[in-house]
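A single protein chain has been removed from this complex, and every other one stays in its place.
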Amino acid sequence: MAERLSPLARFTPVSSGDLRIAEIPFLTQINLRVDPKSRAAADIGLALGAPLPTEPGTCASADADLLWLGPDEWLVVGERGRDLEGTIRAAAGTAHAGITDVSAQRTVVAVEGPRSRDLLAHGCALDLHPRVFGPGRCAQTMLARAQVVLAARDGDAFRVFVRSSFAGYLADWLMDAAGEYLGVTPR
Amino acid sequence: MTSRRMTGWQGEPVRFRFDGRDYEGVRGDTLASALLANGVRTVAASPALGRPRGIYAAWTEEPNALVRYGVEPMAQATTLDLAEGLDATSLRGRGRLSEEPDTGRYDAVYAHCDVLVVGAGPAGIAAATAAAETGARVIIADDRPIAGGSLPDTAETVGGVPGAEWAAATLAALDDRPDVRVLSRTSVFGYYDDNHLVAVERRGVDAYSRERVWRIRARRVVLATGAHERPIAFAGNDRPGVMLAASARAYVNRHGVLPGERAVVFTTNDSAYAAARDLAAAGVEIAAIVDTRETAGPAPDGAEVLAGHVVTAVGGEEGVTSVTVSASDREDRDDREIEADLLLVSGGWNPLVHLFSQAGGELRHDDGIGSFVPGSVRQAVEVAGAARGVFTLAGCLEDGAAAGARAAEAAGFRVESVFETPGTPAEEPAAPAGHLWLVPSADYGTHFVDLQRDVTVADVMKATGAGLRSVEHVKRYTTAGTAHDQGKLSGVLTSAVVGHALGLPLADLGTTTFRAPYVPVGFATLAGRDRGALHDPVRTTSLHEWHVVYGAPFENVGQWKRPWYYPRAGEDMEAAVLRECHAVRTAVGAMDASTLGKIDVQGPDAAEFLDRIYTNMMSTLKVGAIRYGVMCRPDGMVFDDGTVIRLADDRFLVTTTTGNAAAVLDWMEEWLQTEWPQLRVYCTSVTEHWATVALAGPGSRDVLAGLAPGLAVDAASFPFMTWRDTEVAGLAARVCRISFSGELAYEINVNAWDGLALWEAVMGTGVVTPYGTETMHVLRAEKGYPIVGQDTDGTVTPADLGMDWVVSKKKPDFIGKRSFARADTSRPDRKHLVGLLPADAGRLLPEGAHLVETSTLPEPPVPTLGHVTSSYRSAVLDSTFALALVSGGRDRMGEVLYVPLGDEQVPVTVTSHILYDPEGARRDG
Amino acid sequence: MLLIPCPWCGPRDEAEFHYGGQAHVAYPENPAALSDEEWARYLFFRDNPKGRFAERWNHTAGCRRWFNAVRNTATNEIEAREVTA
């Protein structure tokens, strides 16, 4: 069988002391829509190892990452190849829930290091100060001219979920903006 | 020329060129200070009158000293850092854009803070310090390379050290705090709603980006923007050598430059006395202080003070040689000519209320200072120091500290200790300022109000004499305030002169509106990183690299790049497309259809929901089957079309046109959330989760059978408009039997990261011809399938397209239904989609050409019957053909109409819009 | 750049939102029963006050929720908000 090809397969990861940028391809991603007050929501939380976060802009981490996207919408993210859809479907049973495999809809760019916030601030209007957008926070927002899901993790690390068709653009943009922190000399 | 640099002034030499002559200045100079140091008095000719002009001010308010250099078309010599090799040319009112490309990089940053302080003078630094001590996140931005506001100009001391040193040290300490950001060389130029402020940071040619736009969202703002000294209108007030008093003081203290040898000071207030003292101490002879007030201030050593006097004339065509003064009481006129090469002017001070006014703040006239000060405002902003009329150093420090603490407190921080403002030398209480805007005269022809636009008091009086009563009208009549300096010095003066002319108080007239930007900002600076390839995102499919390698030109469809056609060696577009069409009609072709929008619609009410959204019935669709659907806006006009496939009783997959994917999802969410929240439906975009390969042509079944051995592909097992989940080329796939060409065809959907593998497997069969969007368009047009947005334009109903069959008669309602009954939408002579065959089968009609009834063209206006929406050469029809929207078109079958093209009337015959295989015989192969 | 209070995500830049015009204009119960004039009113006529205006926003770049807000069209100040039922 032919190799899978990720949207940023041609992108070379970059790394300096202050900043690292790399693609994390092929994560399992399930878009989940369900009434947060329903029995199904509770059951799905149990199955995933953590209640679905109901505080806007937060992420719960258990067997998978549960990113709040909206009042009845989450992005459930797990390792490559996991059958999260099956787990969630089984937990939801016949209840009304929207469970959609979107694993290839977006790819993930990891932005890490002490200058990660400085880099993202070139294109993201959110206040990324650690007190405001620290580990465990997530948001759907714009980064440059692409819609993204942005999730903050421990240690000045971010995951940027970007739609596959925009990934090339976003990588080019990130590299242009990152030059300053990677020691690229001005043109 | 002699050097005017003060003896003992240290500085690394910097060589530069101005108007073709070589000079030397020192590091830290502006171009203006370096020119003054070299004794250059005349730096420009005025734009309209050609009068010689000199340096008048020392910072962004400068009206005269405009230059161009490098790729910069227009800059102020007073703000331009002297750099080694600078080669500047003076301007006469107009800049010149350089043909040389600008190679600079520019960017932007978003920033957030609790307190933004604008201006790092005494008030601003005090405000920032007071705010920072509460723990608030603070940004302090200052437009100068050296902080301290007026402190480097005045050489006053703060806390016992020179003010500039205090400013630098205090800012450095602030910058060391983790939650304080100090931005120097950063001009805050716009103040927008909800405390959104924008600033430009000039980082220099050695920085990664030369200039950076800061987009700052501040919970509170402290404006400590200072004040501008104002000019006075008197005869000859534009001569080189006439200079604002505080600016002259700045050249002495900041740059060690003497702007003249013998000076007359013309003032309405005490501040010019301090300037005179500093100039005298530096070696400038103060010939006289001409004070408009009857009670004059204390004279510096040796200077004569003429109380109750004004300047009535300035001698010297090329620069001041003498100043004529007179008692201001005209009855007792006593003209006296004083020899001087420098005339310092101080008409008092105008607080810089630009940003405050931009914020929506009301201005109030302050009689004491004779100008406008901040009044009430809705936004969360404080004004401190000279910007609100506090003109003493101690006052500014205290005012700033209080404003900073107030701002932090309002942002939710506790003020635990009162910030102790540093000590300043005792200041004599200032005597009340006088207010004089213009020196009365019989001839106002050289009383300049706006130096850069050559506007005089006479011009203003002509405007008021023409009947104008508003300062906005006078500005437009005279052009005062419209030049590069945006009236920084002339604005309030113009209002005052209008008031003088009309006999109205300045307070009643107000000012013209203050508009962003406060300082000019480069186009490229604002465009930032959004240039070239990053101007707008390029969206690509997972097959994109293959299309690139195989030489396809791309068509922009919204942000997507879609392969247009795949030329072989020696082929032009026409040849390639005819070949691709032929391949699909006779063999098999494949197209990347991944850009189509895809929406997963789930929930027990999904069928009911789609019944309301689409014009046709979707609830009757069987699981496993596919139906074409059209959606309209409530006005009945076609909005989008696509297929709906039923995955389960409670689950559908909807496809949209490429350009409308986001709009359709938003549309569905809008109706679900705002009109039908009771419907239990969830919509999720899966556009990019799938890669879609369209396989079309009579040979497509064999190709599919070879790639999907597990799939029964015969027409009975896999009928038209059904779908199957299977494996294709070893990849999990969903295959839909749908056709946009009329041929036997399939769409194979796989996970996007498997897309290239699928495509390569398809191409690996060796029998499949790749085709692009152009071929797709031709094939669908031969079948009469409309393209939304090409054959429709927002004024076309499904019935106009001959698609009555897609409009349900059974459903009680769906979006758009009611509009079909309106008078205009039920007219019989609406434009219908029809086919056109040119009499000359080789004649390709231009898309967009119109149709008329007659073979000769009458005089305009000529009634049009409609226009050509699509037009192609058809391999299979052996003719060109077109689709057109034609008035009453369905009743014109067989009629000959004419397409006016230049001098020609090209005859065409109206036909059905379905030109190829109207029986649908080919869809099963 | 307005700062618009999304009831779910909190204040966000205006550029993240899609404007939805006047709030509380319900799709008619039975469009077929309306006269052409009444239908035209639904299609094309919206309030356009200078002052307080109840309007709809969609947080398109965020949580994709529609909500109502009351904004003063003379000052752009958003005075109150409520989540669309």
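We call the chains A, B and C, going by the order they appear; numbering starts again at 1 in every chain.
What we mean here is this: contacts are C-beta pairs under 8 Å (C-beta built on N, C-alpha and C of every residue); 3 or more make two chains touch, one makes a residue touch a chain.
Following the convention adopted for this analysis, contacts and distances are computed from a predicted model.
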Among "ATP-binding cassette domain-containing protein", "Sugar ABC transporter permease", "Sarcosine oxidase subunit beta" or "NADH-quinone oxidoreductase subunit M", UniProt's protein name for the complex chain that is not shown is "Sarcosine oxidase subunit beta"
Within the entire complex, the undisplayed chain is in contact with B, C
Full-complex touch with the removed chain, picking from B:V67, B:L468 or B:A661, is B:L468
Among the options B:W9, B:Y477, B:W676 or B:F720, the absent chain makes contact with B:Y477
Given B:S3, B:T295, B:S717 or B:Q790, the correct residue touching the omitted chain is B:Q790
The one residue from B:A207, B:M721 or B:A849 touching the chain left out of view is B:A849
Even though one chain is not shown, subunit C touches it at residues 1-2, 13-15, 18-19, 21, 36-37, 40, 43-46, 48-50, 53, 55, 71, 73-76
Even though one chain is not shown, subunit B touches it at residues 47-50, 71-74, 93-99, 101-102, 104, 108, 190, 192-193, 196, 198, 213, 215, 360, 454, 462-463, 465-470, 472-473, 476-477, 479, 482-484, 486, 513, 515-517, 520-524, 526-528, 530-533, 535-536, 538, 555-557, 635-636, 789-790, 793-795, 819, 822-825, 846-850, 852, 859-864, 867, 869, 900
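In this section, only the chains that are shown with their structure count from here on.
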Whole-Å distance, C-alpha centre of subunit B to that of subunit C, is 26
Between subunit A and subunit C, the Cα-mean centres are separated in Å by 30
Subunit B touches at least 2 other chains through residues 215, 217
In subunit C, the residues touching two or more other chains are 13, 64-65
Interface with subunit A, subunit C side, in the complex: residues 8-10, 12-13, 15-16, 61-65
The answer for subunit B against subunit C in the complex is residues 192-196, 215, 217, 360, 378, 634-635, 666, 669-670, 673-675, 677, 812-813, 817-819, 821-823
Subunit A residues touching subunit C in their complex are 56-57, 69-71, 73, 125-126, 139-142, 147
